[in-house]
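One protein chain omitted, others in place.
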Amino acid sequence: MTRQEAMGVLARANREELHDALDAWPEPPQSEALRGPEAGMIMLRGRAGGGGASFNLGEVTMARATVRLSTGEVGFSCVLGRDLEKAWLAALFDALWQSEAEAVDTRLLAGIRNRLDVEGRQTAVETAATRVNFFTMTRGEDE
Amino acid sequence: MYVAVKGGERAIRNAHRLLADKRRGPRNLPDITLEQIATQLALSVDRIMSEGSLYDRDLAALAMKQARGDLIDAIFLVHAYRTITPRFGFSEPLDTSKMRVERRVSATFKDLPGGQLLGPTFDYTHRLLDPTLEGAEIDEAARAEVTDEDRPMPRVTDLLGHEELIEDDGEAQEGVEIGDLTREPLSFPADRDLRLQALARGDEGFLLGLGYSTQRGYSRTHPFVGEIRIGTVDVEVEIPELGFTVSIGEIQVTECRMVTQFKGSAKAPPQFTRGYGLVFDQSERKAMAMSLVDRALRAREFGEDVVAPAQDEEFVLSHSDNVQSTGFLEHLKLPHYVDFQAELDFVRRMRHEYEDRAAQENKEAAE
Partner (left out) sequence: MTLETRADTFSGGFLRPVFDSQSVFRIVLDALARPGQVKPLAARTSPPKPLPPLAVDITAALADQETSVYLCPALAKAKTPAGWLRFQTGASVTANPAEADFVIAASPQTLPPLSQLAVGMPDYPDRSATVIVAVPSFDGGLPVTLSGPGIKNQQAFAPDGVSLPLWQQLVANHALYPRGIDVIFVSGEAIAGLPRSTQIEIGEA
């Protein structure tokens, strides 16, 4: 898993998952805030027709943070929503990931991925149940 | 002369207090929670997000509660919040071809690859009020195995693309500045980027009326629903310090590709053209109306005569924002005492002149 992918999973964590993982972390990491956590928005872009020229669709709330561990790693987070604590914790785990990728993965990311899989699967099977199966009835006078 | 009028503070304070009391309603009923609004009145919340032009379910639910369910007032609250919140940047363009689809229908191709998925739709419901709904036990959704055919879902418009019977999306232009009507005042002619932005946050009722007008012959385009899809898409942003893009979560959108006839012109062969609708959350009616109006507004591009309101971008874009509309309309109820006095004075004077003239004419006629 790349750092990019790990950050994507962290962005989908909920606050409790991050909290629990931090509480269970062997040595509480020492860190300082470099920027934020702060909440704001980003402008979402769409594409004309789906694949053409870009246009501004509307905004979405976002929180972000940048932290530095006492060991020097700088962690970033950008997450949808306005949860500053979540943004802070996600940045902290991004920083930790840089030196302890495996520990972050097994203690935190694996659990989040599982939950996301279950949720995605539920939507998929519910949607699949509404699939239309067309059949054509033969009509007319052919023998 | 300007005369400042004071007074009414107590009346205003008490009116606000009365509003808060009415909003709470009978105290023997439980206070409605934001979670309930966000989940059980989800489509109203979706509309607030779409027309408030801010994707945030919790804020939209709060706005709805604060506005006592008045959607336009709720949208106003969200607009106000948006204008005082810093903007950190822009997302990468949403890739709707990678949507995790929760609904997908086409009215043009029965057997399209990936199939038709109805999702949680009102279509085919009986539209009869159901008195058993209150307090009813509701069955859980049905489930079915996800087969491989669920996976690839090419966009319907690509199916005719290779025959060039339908126009393509056009190229994504690099380095072209994308218009933003939240930053620059609208000016005309407005390009398609600005038009799509205005339509995406436009009033559903206004767009519905305009879309309907095109169906009734005010700029006829003979539309077909190529495809409607609802589902979640990833939001990606670039983190400049890291030099790569990160997926920061997902949002739900509704996308509509409307296929419309085009008889061709001296320069272009006959082919199907398209209108596009993209709206936050589950807002199918609005996405469809948006795609009809988008197509109508492309009249200039196709060399069509502008003969109907839906084709007139100044008319459409200037009146599609319901916060703007409601502001100007509702200001009429605020004190206009001085204005009106001036008008009254003016009408009185005209009346005197009219009566004097009539008297003069009578006198002349009598002589």
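Which chain is which? They are A and B, in the order written, and residues in each are numbered from 1.
Keep in mind that, in the parts below, a contact is a pair of C-beta atoms (placed from the backbone, for glycine too) under 8 Å apart; a residue touches a chain by one contact, two chains touch by 3 or more.
Everything numeric in this text was worked out from a predicted model, so none of it was measured.
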| item | value |
| --- | --- |
| Visible chains that the absent chain touches, using the contact criterion stated earlier | A, B |
| Candidate in contact with the missing chain, chosen from B:Gly89, B:Pro120, B:Gly209 or B:Pro309 | B:Gly89 |
| Residue touching the undisplayed chain, where the options are B:Ala42, B:Leu118 or B:Leu242 | B:Leu242 |
| Contact residue for the chain not shown (choose from A:His19, A:Arg68 or A:Arg115) | A:Arg68 |
| Touch residues of subunit A, complete complex, unshown partner | 34-35, 66, 68, 72, 74 |
| Contact footprint on subunit B, counting only the chain that is left out | 86-89, 183, 240-243 |
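In the analysis below, only the chains that are shown with their structure count from here on.
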| item | value |
| --- | --- |
| Averaged-CA centre spacing for the pair subunit B and subunit A, given as whole angstrom | 28 |
| Interfacial residue positions of subunit B with respect to subunit A in the complex | 49-50, 53-56, 58-59, 82, 85-94, 96-97, 100-103, 110-111, 115-121, 141-147, 150, 155, 157, 168-173, 176, 178-182, 192-194, 196-197, 200-201, 235, 237, 239, 241-242, 244-251, 255, 257, 274, 276, 278, 280 |
| Residues of subunit A that touch subunit B when the two form their complex | 3-4, 7-8, 11-12, 38-62, 64, 66, 76, 78-82, 120-121, 123-132, 134 |
